[in-house]
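Here the complex is missing a single protein chain, while all its other protein chains stay put.
Which chain is which? They are A and B, in the order written, and residues in each are numbered from 1.
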Amino acid sequence: MIPTVYRVSERSVEYPGTFTLKLEAENPEPDKLPMRFAPGQFNMLYAFGVGESAISFSGLGSDDGNLIHTIRAQGNVTRALERLKAGESLGVRGPFGIGWPLHATVGREVLIIAGGLGLAPLRPVIYAGLLGHLAAIRVRLFYGARRPSELLYREELAQWGQQLNLEISVDHGDGTWPGHIGVITDPLQAAQIDGANSVAFLCGPEIMMRFCIQVLLRKGVPASSIYLSMERNMKCAIGLCGHCQWGPNFICKDGPVFCYEDIRPWLQIRSL
Amino acid sequence: MDYRLQASDLECLIQAIRNKGYLLYGPTLIDGAITYGEIHSVSNLPQGWTDDQQAGQYRVMRRGDKAYFGYAVGPHSWKKYLQLPRRPVWKVAKQNQAIEIIEVQETVPKQAFLGVRSCELHAIAIQDRILSQGDYRNESYRQRRAQLFTVALNCTSAADTCFCTSMNTGPEVTLPSDLTMTEMIEGREHFFVISGGSEAGTKIMEKLPLRPISEGERKLAKERVERLAEEMRRGPRHFDSSDLKELLYRNLDSSNWEKVADRCLSCANCTMACPTCFCSTVEDTTDLSGEHAERWERWDSCFTADLSHISGGSVRADTRSRYRQWMTHKLASWHDQFDSSGCVGCGRCITWCPVGIDLTEEVRTIRALDQKQVRNQEKP
Partner (left out) sequence: MKTIADLLHEHPFFRGLAESDLQFLASCGENCVYHKGDYLARENSQANHFFLIRSGRVAVETFVPHRGPLCLLTLRGGDIFGWSWLFPPYISAFDARALEDVRSLRLGGECLRNKCEQEPKLGFELMKRFARIATERLQSARIQLLDIYGPDHQGHTA
């Protein structure tokens, strides 16, 4: 399975080391449909000669064929992707994996809980909520980050604050920061949540998700209504290379989004 | 329908297969081990040789007879001819800002395997389910497999490290094969009982100087295989594998993993020798001009730090977690993933472990610890 060549049409820096690429197909074949994806799925982005990295979709699943990916430069591949300028080419394989169960939001309150870069794979869900594509009662976003300068999509966050219930928590901040300082579990703990009628989507560092899940369970959100996106090393993205195994699961094809109820025992096992 | 092929006519079989355009591979003595290599004639087979295998030990020895297949499995499995240890995947050319990615189209040879043991047929069937029967396929594997011709062999003797009876994968060949044989040496009589299992197999048989087989000979051949199975079931490496998944899932935090980790070198030999281990990785490189890049796929192992590497480090940072991953994947989670065990009882991981870690012994130890725990819990 070989990648399709895309070109960087726009590049923006979220904060130093973290950037968003907008990609368009280099030679769109007239009879070929643009890539369609489900929120929570991912692509393998190939940097020439360096390798591939699994990157979630962060954009709108619109029909113009453009892809939006937010990337943190932390390895050889993502650092090479960071060096790409507008007009330069890269390879794209995808979409892969199982995304967020949007059908589970019908008639429920949706709690989107994102930590750090974990907001990126959840942005398509937020878009779906804002566009009224979710038959949810209400969409609430809890977003935790290290400090105000390390927030993703800052302009959009300001807009979202008007359109949905938004709680941002930073671990460190000064007096000028208008939101919560502490940890993401604080606003979650303080929130009035109708547990039985809520569905939660979590993405962020594994520790953050574990602590948030404890709060959600205390608030009566059933384990079967909690979904989280897991991370492991992905090479082939199609269940053949064995890298992303986690107990009986292949993160690439059985996930990355899992229902907490199904994976609960595996989360307890360390270094699995 | 069973026939009799004189041992002296084995060459006819080899040439009949080769004449059909197959690249024939079979056992041959290389570097002091009976391993798989290309077979041009019967003289390439390790006739009159056998092997002695123990945990962490392997050596070849002379037999007292002229058997062609009087040994068990060697260091390599057939895997190396189906899931290539290293293969090119794609090439990329870069010009100015544009790149072009071209899939490497492989010319896949027609291959035939001579002397495939029952455990190995099971191993191939297991790899089929992973690499060629899912939603996505390894095309190189699929094409090689689609053209494969197999001559299977019932085992009438086993190495001490063999435990196919525990895994229900032998010694009798039960899976389909183009041809299936049993080698018989009865006093001065040396022959093969041979039967066809496919149209391709029948066509090859038509080329052979076959004789009808007597009911007595047929029965005798069957008895030889059954007798071996019985011996193995009484042997020290036989165990009950029916509840391995539950046993290992309940013992992911067993103290035994630490003990294995004290001995395990994380060398990955077991995964390389294993006929079902399928993990692979890719290598991306560029040439000096910076205008051409390639991607190669190669075997990988769950014993490397790199396999589970994510930003921030390796998820399985120590040998304990890597050995646990290997063994529980093979014997437990494989059932959830591919509806069978990933172990066929060939014993290679035992023989080729440089420190002699024995999977069957580890299973027994974990079971003993598990039972002790259950007993402790039952005490009031």
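A few comments on the model shown:
In the analysis below, a residue touches a chain if its C-beta (ideal position, glycine included) is under 8 Å from a C-beta of that chain, and two chains touch if they have at least 3 such contacts.
Computed from a predicted structure; not experimentally measured.
Set against the missing chain, the residues B:21, B:85, B:290 or B:312 yield one that touches it, B:312.
When the missing chain is restored to the complex, the residue among A:59, A:115 or A:248 that touches it is A:115. For subunit A, the residues touching the chain absent from view are 42, 54-56, 58, 70-72, 74, 115-118, 120-121, 144-146, 150, 171-175, 177, 179-183, 185-186, 189-190, 203-208, 211, 229, 231, 234, 256.
The rule is short, and it goes like this: only the chains that are shown with their structure count from here on.
Rounded to whole angstrom units, the spacing between the C-alpha centres of subunit A and subunit B is 40.
Listing the residues of subunit A that touch subunit B in their complex gives 1-3, 5, 7, 26, 46, 48-52, 72, 74-75, 87-91, 231-233, 235-236, 238-243, 245, 247-248, 250, 253, 269-272. Residues of subunit B that touch subunit A in their complex: 89-90, 92, 94, 97-103, 130-131, 134-138, 252-253, 278-282, 284-286, 290, 293, 300, 302, 307-311, 315-318, 320-321, 325, 329, 333, 336-337.
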